[in-house]
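A single protein chain has been removed from this complex, and every other one stays in its place.
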Amino acid sequence: MRNPFVMDCGEFHVNYKQDMAIWKISRVRMRVFILLAIFAVFPMFASDYIVGLATLCGIAAIGAIGLNILTGFTGQISIGVGAFLGVGGYTSAILTAKLGLSFWIAMPTAGIVTAIVGGLFGLPSLRLKGLYLAIATLAAQVIILFVISRWDALTGGTAGMVLSRPELGSFVFYSERSYYYLMFVVLIITAAFTLNLFRSRVGRAFIAVRDRDVAAEVMGIDLFKYKVLAFIVSSFFVGIAGALLGHYTMVVSPELYSITVSIEYLAIILVGGLGSVFGSIYGAVFITLLPVVLRSGVEMMSGIFPDLSAVLIGMKEVVFGLVIILFLIYEPQGLAKIWKNIKDYFKLWPFSY
Amino acid sequence: MLTINNVEVMYDKVILVLKGMSMVVPKGKIVALLGSNGAGKTTTLKAISGLLKSENGEVTDGFIELYGERIDVSDAETIVKKGIFQCMEGRRVFKHLSVEDNLIAGAHTRKDRKNIKSDIQKVYHYFPKLEMLKHRQAGYLSGGEQQMLAIGRGIMAKPKVLLLDEPSLGLAPLLVKEIFGIIKKINEEEGTTILVVEQNANVALSIADYGYIMENGRIVMDGTVDRLLSNQDVREFYLGMGDKGRKSYKDIKSYKRRKRWL
Amino acid sequence: MGILDIKDATLRFGGVVALDSVSYEVQEGEIFSLIGPNGAGKTSMLNCISGLYKPSSGSIHFKGEDITRYKPHKRASMGIARAFQNIELFPHLSVLDNLMLGRHVRMKTGLLAGGFYWGKAQREEIEHRKKVEQVIDFLEIEDIRNTPVGTLSYGLQKRVETGRALALEPDILLLDEPMAGMNSEEKEDMARYIIDIHEEMNTTIILIEHDMGVVMDLSDHIAVLDFGKLIGYGTPDEIQNNSRVIEAYLGEENAV
Amino acid sequence: GCSGGSEEASGDKKATVKIGGIFDLTGGTGDVGTPYAEGEKAFFESIAGEEINGYKLELIGDDYAYKIPEAQKLYQKLKSKDKVSAILGWGTGDTEALRQQVAADKLPFISASYSENLKNIDESPYNFLAAASYSDQARSVLKWIKDNHTGGTPTVALIYNDTAFGKSPIEDAKNYAKENGIEIVDEQIVDLKTLDATSQLLNMEKKNPDYTIINQTWGATATILKDAKKLGLDTQFIGLNWAAGEGLLPIAGDAAEGFIGVVTHAFPYEDLPGMEEIKKFVESKGEKLEDKNQKFIQGWVSAKIMVEGLKLAEDPTSGEGIRAGLEKISNLDLGGLAAPVTFSPDNHAGTNQIRLAEVKNGQFEVFTDYIGY
C-alpha cells in the first residue's frame, strides 16, 4: 500500500502514451473534470443575467481559440476576425432564414463557408508576413463588410437580418440556460480539438512556421499550405462562433462586425496568452467581463458621487486600458502564464527554490 | 581592475547558472576564459556587461567591480559608457544597416566624433573584405564576414575593457590567426584590457597572459598560460592532444576518458 | 553518377557572384566536405541544395532527378536534411518537439485525425516519439529533453540542430559548421556522432567546417571554393598539397 | 422589527418602476448622444419626487459607446439584473439588433433611431417611434419641395452614408418622389468620417439637382457644405434631423448659411409653452437653458412620452402594461417641443410631422409650422 505520508516527489511516466497525455498527472486530470463539472452545473444556480454573460464569454472563447490558432500558434496576426465572425453569422442567417435549413446544418456550414473565405484571404500569406499580412486581413475586414452591406438581396444590406434560436425536435433553445449548454458543448469540442491538434503533427508544423519559417520549410513543411491551412482552421472556429453569436442575439447586421470587434479579439488572445488554448478562454472571460465589472463599479460610484458620472465614464476607459497595460507589464505572456506560475509555485511549495 | 567576486546568476528567477563565479582581469592584460558548452561563459560576460537584465536574468549574489566601483547594478548602456564593451555571441550585427552604419553604431558612446572616420579606415585596414562590402546590408554578409564586422564594432568603440565571446567562431583558419593577431595588437597599442571567451584554446592561450577554466557555473582551474599548457587535462580536453601529440578524429573510440572536474 | 550532381551552378545577388559555375558530384555514402575562405559561397551552395536559393543558372540532380526548381519542403521529403550555420531552431519549442518536427515528412497524421487524436494518430505519435528518443540517446541530450531550446547555450543548440536533421532519417545530410563553438573534446564527440551516422545508416554527408583537422580526418572527398569558384577538388591528401588551396585558404602551416 | 424592516424595504422596491437607458456617451455618436442622455436623465430627475400612476420612477442607464455587443450586454443587464419595465434606447444599429429580443421579452422600447423598419408592428411590436421616421422626414421634405418649387419638375439628389442609419430613408424617399412627380437625379455616398467630399459633389454637380437631401451627422454634413461652397455648387441643401442642429454651425461656418434643416424637436432658444418646465428645472439646478441644445430637448421629450405611456397604463410595472399605455396616447400635446404624438395598437409611429429651419446669420430659424406629407 502507498504510504499516505509520502508525497510524490516527481512525475514518472512509464510509457510514451502517458508522457504525451494532455494532463499528465491523474490529480490534474481530476481537477480538470471537477472544473468541467462545475461549469456544467453552475447555470442551475446562477441568474439569467450571469448565465447570459457566461454564454457571451464562451462564444468569445470559441472565436478566440480560432484566432489563437492563426495568430498565437502560427504567428500570423489577423485584424479581420470581426468580418469572419460576420461571415459565420450571415451564412447561418441566410441558410436558416432564407433557405429554411435547420440550425444543426447551418452552423457547421457556416464554419465551412467561413473557412473557405478565410482560406481565400489567407492566400496573400504566400508572400506577406507580420504586420503586412495583418493589413491584408484588415483589407478582408473592409471588403467583406462592403460586400455584406451591398449584397442587399442576400444579406438584407445594412439593415441586417433576423435569426431565430435553434430548435431540437420541439425544444427551442430560447432560455439563457439552454443556450449556455449549447455553447458549452461547442466550446469543449473546440478546446479539445485544438489541444489535440497542437500535440500532433499538423499543430507542431503550425508552431514551427511561427517560430522560424525558413527552418520549417527545410524540415519539409510546405509553408504555403500550412499558412493557408491555419487560416482555414482558424476561420472555421471563428465562423462557428459567429453563427452561435448570431443565433444568440438573433440578429446580424454589418455594424456588429466592425474593426473594434477585431481588435477586441486580438486583445483577448494577447491578454489571455498567445498560443494557449486555456489562455484564450481566460482572455475571453476577462475582456468580456471587464467592461461589465467596470460598469457596476461606475454605477456604485455614481450612487455616491452623482455629479461625477461624466468623469466616471471616462475613468471606465482609463481603467480598462490600464488593466490591459498592467497585465502586459506584469506578465507579458498573459493570463495563461500567470495561472501556470501559480501552479508551479504550488507544485514546488514549500520548496519554492 | 575588473573583479568578479563570488557571483551567482539566475535566469527566470529559477535557473541558477553561475554558482559562485570569481575571476580577476588585470589592467592591460589578455585573459582567456575556457569551458565546455553550457558552462556559463556567455552568462559571465553578460553579467559583466549588464545584458542579463534584458534576458530575464539577474545577479543574485556577489558583485562585479570595475576599478573598485560596483557595476553589477548599472544598466547596459551605462556600463558601456564606463568603458566595457562586449562583442556578443552569434555576431548580432544590425541586419538592416549597412556595414559602415554598423561601425558608426559601434562608436555610439564615443565623445571624439572627429576620429571616427579614421577609425573606420583602421577597421577596413584590418579587414579589407569589409571595405569591399561597406555599402552592403550587414544581414546579407556571410557568417565569417559578419564576425569580422562584429569585431570591427568592438574596435570602433575604443573601450577600456573588451569582452570577446568566441571571436573565432566560423572564421577560416587563416583569419583566425589574423584576428588573434589583431586582438593582441589592440591590447598592445591601445592598452585595452581583454577578456576573451574561446573554444579554440590553442590560439586563445597563444596570446593570453592568464587563463581561467570554468565548468558548470564556477571556475575549476586558473593560472598563467604556461601552467595551463602544461596541465595534462587541459592538454587532452581543450587542446585535443593525447599523450602522443594530436590524434586523428577517425580513431576516436566510442568509449573514452571523460573529464570529471571536482 | 553520384547521389548528388551539381552542374554549372551559378548564383548571383545583384552584382555579387556567390557561386560561379560550380560543378561536382557527391557519391552515395561518402563524407564530402566543402571548404573555403569566409564568403566563398559554401553556405550559399548548401542553400542551393536545400532549395532556399535557386541558382541563376545550372542544375542540381538528386538521385538522378532534376531538383533545381523544387521547393525546399519537397526536397526534404525526398530525403535531404540540413543543419544551419547560424542556429535556426524553433526557440520556443522543447528539444523533443524540435526533434519531432524533424520527423514531419516521415509522419502522416492530417488535420482532422490530429485534432481528434484517434487511434491511428496516437499510435503514430508514439511510434515516432520512440525514434526521436533514439536520436536523443545517441546525442546524449537526455537531460535537456524538455527544455525550450531558446534558453540553451550555443554549443548545445548546435547539437540539437544536428539531431533535428538526423531525426529526418535523411539520405543526404547537410551540415554547416556543426562544430563551431565547441571545444576539442566536444568536437571529438561530434566527430564520433558523424562517423556513427555515416557508418550505421550509410547516410551521405556534406560537411562545411573550418577545422582542418576534422575535415582532413573525416572526408572522403573535399571541394574548395573561393570567391564562388571551385578551386580544388579531391581527396584530403590531394587538397592538402594543392598550392592554390594552400594560398587561398589553408595557409602554409595548416598544410601538413 | 427586523423582519418588518425588510418587508418595508421590499415594499418600497415594489413601488418603483425602473426604466432602462442605453446611451452613447463615449462612442462614435457621443457628441449628440451625451446631451440626449442628459435630457432623458433631466426629465426623470424633474419627476423624481412625484408618484406616477402609484409608482416612483427611476431611470437606470449606461454608456454603450456605440458598440452593438456592448449594447447587448447592457440590455441583458437591464433586463435580467435591474428588471426594468421599458427601455429608452439610442442608435439604429443597436435598436434594430435588439428589437427581436425586446419583442420576446416584452419590453417597450423608445429609441432615438427613427428608422422606418421599426414602424413595422409585426416585426417590432414593442418599438415606438417618438418622432417622424427618417423616411417620413424625407417624404415631408419632398412634399415641401413639391409645394414650394417654382418652374418645372424639381430635381433632387440624395447624400447619405453607407450604414443602416444612412440608408434607412432612401428607398422610401425614392418611391415617394416617383409617385409625386419629383425626379431623383443622383445619389452619393459620403462616409460619416470623411475628410473630403469633392469627388461626390463634382459627380453630383453634373446632374445639377435643384435640391440635395442629406442624411448624415454634423461632421460629414459640414464637410459637404464646405466643399460645396469651395466648388461653388448651386443647389439647396436640406438635412434630415441628425444633419441639422446647433453643432453643425461652428464646424461649417459660413458654408452653413442658407442650409435648411429638418427639425423634429425645438431649439432651447425658441419661445414655446412647453419650454417653461424645462427652463424651470434647468434653472433649479443652477444652469442656464441657453447652454442646452436641441438634443437635450429631444431626450427630454422622449422620456416624457415614455412616462406618458406609464401614466395611461393599467399595469405600469409590466412591459405589456406599459405598451398598452403607450398605445393609448392620442394627440399628446408637447407644448410645441415636438409634434403631437399619437400611438395605437396598429401604429407605433407617433407622428410624421416636422418643421423646417434655415440657417440665417449663424442660427437656425424655424420657418414652417409642423408639416407632414
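When the chains are written out, they are named A, B, C and D in that same order, and each has its own residue count from 1.
Operating definition for what follows: contacts are C-beta pairs under 8 Å (C-beta built on N, C-alpha and C of every residue); 3 or more make two chains touch, one makes a residue touch a chain.
Here is the rule we go by: contacts and distances are computed from a predicted model.
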{"item": "From \"Peptide/nickel transport system permease protein\", \"Amino acid/amide ABC transporter membrane protein 1 (HAAT family)\", \"Acyl-CoA dehydrogenase\" or \"Hydrogenase maturation protein HypD\", the hidden chain's UniProt protein name", "value": "\"Amino acid/amide ABC transporter membrane protein 1 (HAAT family)\""}
{"item": "Partners of the unshown chain among those that are drawn", "value": "A, B, C, D"}
{"item": "Which residue of D:Ala15, D:Ala48, D:Ala104 or D:Leu202 touches the chain not shown here", "value": "D:Leu202"}
{"item": "Selected residue (touches chain absent from view) among C:Ile35, C:Leu52 or C:Ala121", "value": "C:Leu52"}
{"item": "Residue of D:Asp62, D:Glu96, D:Glu187 or D:Glu327 touching the missing chain in the full complex", "value": "D:Glu187"}
{"item": "Residue of B:Lys13, B:Lys27, B:His108 or B:His125 touching the missing chain in the full complex", "value": "B:His108"}
{"item": "Residues from subunit C at the interface with the omitted partner, ascending", "value": "43, 47, 52, 84-86, 88"}
{"item": "Contact footprint on subunit B, counting only the chain that is left out", "value": "49-51, 53-55, 75-77, 80-81, 85-86, 88, 92-97, 101-102, 104-106, 108-109, 113, 137, 139-141, 153, 157"}
{"item": "Subunit A residues that touch the omitted chain in the full complex", "value": "77, 124, 127-132, 135-136, 138-139, 142-143, 146, 149-150, 214-215, 259, 263, 266-267, 270-271, 274, 310-311, 313-325, 328-329, 332"}
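The rule is short, and it goes like this: only the chains that are shown with their structure count from here on.
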{"item": "Central chain (distance from its CA mean to the mean of all protein CA atoms)", "value": "A"}
{"item": "B-C compared against A-D, more contacting pairs", "value": "B-C"}
{"item": "Centre-of-Cα separation between subunit D and subunit A, whole angstrom", "value": "37"}
{"item": "In subunit A, residues with contacts to at least two other chains", "value": "none"}
{"item": "In subunit B, residues with contacts to at least two other chains", "value": "none"}
{"item": "Pairwise touch network: line, ring, star, complete, or other", "value": "line"}
{"item": "Which chain pairs touch, all of them", "value": "A-C, A-D, B-C"}
{"item": "Residues of subunit A touching subunit C in the complex", "value": "16-17, 20, 193-194, 196-197, 199-205, 207-208, 211-212, 214-223, 229, 233, 275"}
{"item": "Residues of subunit A defined as touching subunit D within the complex", "value": "47-49, 52-53, 56, 149, 157-160, 162, 174, 176, 249-251, 253-256, 258, 260-261, 288, 291-292, 295, 298-299, 310, 313-314, 316-317"}
{"item": "Footprint of subunit A on subunit D - complex, ascending", "value": "25-26, 62-63, 67-70, 72-74, 76-77, 79-81, 93, 96-101, 104, 117, 123, 162-164, 166-168"}
